[in-house]
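Chains shown are a subset, placed as in the full complex.
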Amino acid sequence: MTTKKTNIILFSGDYDKAMAAYIIANGAAAFDHEVTIFHTFWGLNALRKSEHVATKKGFIEKMFGKMMPRGADKMGLSKMNFAGFGPKMIKDIIKKHNAVPLPQLIEMAQEQDINLVACTMTMDLLGLQTEELLENIQYAGVAAYLGEAEEGQVNLFI
Amino acid sequence: MTTKKTNIILFSGDYDKAMAAYIIANGAAAFDHEVTIFHTFWGLNALRKSEHVATKKGFIEKMFGKMMPRGADKMGLSKMNFAGFGPKMIKDIIKKHNAVPLPQLIEMAQEQDINLVACTMTMDLLGLQTEELLENIQYAGVAAYLGEAEEGQVNLFI
């Protein structure tokens, strides 16, 4: 029997959508799927380090870097964001219900050997550099994604 | 020949996205697929009863309950919502073109024996209780979803 594969493209930079992606991914890994989360566009923000990293960038790239959330914990909600109050509500409620917040879901994913991939093409577009992203992630493009996805059972775009 | 399966995760709480989900689901059921719509996060709102249901809840859960739309007919649009005017335009135009509005698409889905599943983990997070949701739906978690999805031909995240 061949290993089943789950491949998730995380395009969204929303806290709630990233939570959904990582919950499915961690579940699939627990089911012995080989799991890959391919982070592209705003989804790359989930892989950013929370501290500032000094880099040399052009003006627009610097602006993007400043405006985009630095890491999973700083991402907003897709609905009812209320100028940043929504994420706090969700985090309070996650705590209250003993659910797992996003940064810990990402740690769990790394512990379960889920492949966390950063899309190099959109990193380039948004001016993100490898030093700004978490350790132990992979770098690849759309060809690598398709190689996995054409053999996948569960392929999702989130 | 084994039955084909369509599994849709409805994450979105937007009227138009939920319409797309239910149109695909009803189409797949007409093609004899075994169809499951797994409602999670804001997608749970499509399963809410339109009338108020008295429940005991904590403060944040009560706030979420008040702010989230009560049922399919009250959901907003993902684009051109115009402070609630957009859904009225869409509904007028659905009527004019003899298309099927969302609440009826959900009824059709139930008549076609589509599995409407509410994600228990996010129900808990958003403070939604079973009494607030439609009759004849199922309750399950991510493990049940993955069990279906790994055998599915059409898996979508909406």
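As written, the chain order gives the labels A and B, with residue 1 at the start of each chain.
One rule holds for everything that comes next: a residue touches a chain if its C-beta (ideal position, glycine included) is under 8 Å from a C-beta of that chain, and two chains touch if they have at least 3 such contacts.
Fair warning: this is a prediction, and the values are worked out from it, not measured in the lab.
Q: Report the copy count for the entire assembly; 2 chains are displayed in place.
A: Here the complete homo-oligomer in the file comprises 3 chains.
Methods note: only the chains that are shown with their structure count from here on.
Q: Where the centres are mean C-alpha positions, what is the separation of chain A from chain B, in Å?
A: For chain A versus chain B, the centre distance works out to 25 Å.
Q: Going by the contact rule at the top, pick out the chain B residues touching chain A in the complex.
A: The touching residues are 9, 11, 13, 40-42, 58, 60-61, 63-64, 67-68, 121, 124-127, 142-143, 145-146, 149-152, 155-157.
Q: For chain A, which residues count as touching chain B in their complex?
A: Per the touch definition, chain A meets chain B at residues 4, 6, 16-17, 20, 23-24, 27-28, 30-31, 33, 78-80, 89-90, 92-94, 96-97, 99, 153-158.
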